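Only a single protein chain was left out; the remaining protein chains are all shown in position.
After this line comes subunit A, so read on.
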Amino acid sequence: MTMQPQLVPEAGGSPNPGTPDSPLSEAGVAAAPQEVVGRSPGQLAWRRFRKDRSGVISASIVIFFFLIAFAAPLIEKLYGKDPYTRYGQIHPGLLNEVGAPIAPNGGISGEHWFGIEPAVGRDVLMQLVYGIRTSLLLAVVVVIIVTVVGTILGITAGYLGGKVDYVISRVIDTLLAMPSQLFFIAFTPIVLALFVSERETTPTMLRATALIIVLSLFGWTRIARILRGQVLSMREREYIEAAKVSGAGSGRIIFKELLPNLWTPILIVATLDLPTYVTTEAALSFLGVGMTEPTPDWGRMINKGFEGMQSDVTYLAFPAIAMVIFVLAFNLLGDSVRDALDPKSNR
């Protein structure tokens, strides 16, 4: 452990403070206290973020998607359609005898803004709105679980070290070495079978739970590994030693000294994780192991759109374009969040 004078400031701090080591300010009480309240590293990050155009735009888009998901029942009321009713079969003149929408562009009309689903005849807009809701909800729940579990295990491994670290690290290595997508496909039915016998139809909640469990099982390793590394380097810092010298226990050191310095990586990983889980969930539904009919689902819509692509591109276009926009915006947002929180890393 070399104790070289390390003149690099901590992450989050601007390198040079306003007050230089002039004899006057050193002598102390001098220097007029014009602005006494200091800016926290978090406030500085927020200022940087607000100046970042692409960050603000992508944040707006992401917020827009979340609003849609959140306000889906309200949209349903205002729009007057629901995602389940088979309008094409109830109202004549919407679908022809082979089940294709009669109106051009997939049946877009004043009644059905995004058209109607081929054959089944459900409203596309409502399906998309509720599909986004399902996918985002699942992804958010997974991100929360993964972040909490990963943070706890990562910090514990890094701070306690020794055998605890060894065990957690080996588990992480093992999970990371597995082809996770393959396991999702293989495991989801197994997890489901644990709860329901094959004959019964699986309730939606159970399907969602199974998906969340399987995704979380593999997901926590990313954040845990990153935090473990961070804590390993932080636990030698002198402010941790200062806390120990003052008599602080492990709990206090973890929550009061370490955790406040870890929000940056936690937030960065969580913002990068969320779109990953949206696409993973979509991919699983696309492959048929995710959410099933009639629950509206973003990924399954895309799957269905692909099947009928030749006859009706519109049904594929809306969910696919929406997802591209969402994932793109979220990834740009992730970059902006990282730049704002960790200004030194953006090169």
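By our rule, a residue touches a chain if its C-beta (ideal position, glycine included) is under 8 Å from a C-beta of that chain, and two chains touch if they have at least 3 such contacts; residues count from 1.
The definition used in the following text is that contacts and distances are computed from a predicted model.
A.B. asks: Pick, from "Molybdopterin-dependent oxidoreductase", "RNA polymerase sigma-70 factor, ECF subfamily", "Cytochrome aa3 subunit 2" or "Dipeptide/oligopeptide/nickel ABC transporter ATP-binding protein", the protein name that UniProt gives for the chain of this complex that is not shown.
C.D. replies: Result for the unshown chain: "Dipeptide/oligopeptide/nickel ABC transporter ATP-binding protein".
A.B. asks: So which of A:171, A:248 or A:283 would be touching the chain we can't see?
C.D. replies: A:248
A.B. asks: Of the residues listed, A:73, A:203, A:260 or A:288, which one is in contact with the missing chain?
C.D. replies: Going through A:73, A:203, A:260 or A:288 one by one, A:260 is the residue touching the chain not shown.
A.B. asks: So which bits of subunit A touch the chain we can't see?
C.D. replies: On the side of subunit A, residues 1-3, 5-14, 17-21, 23, 25-31, 33, 36-41, 237-239, 241-249, 252, 256-257, 260-261 touch the unshown chain.
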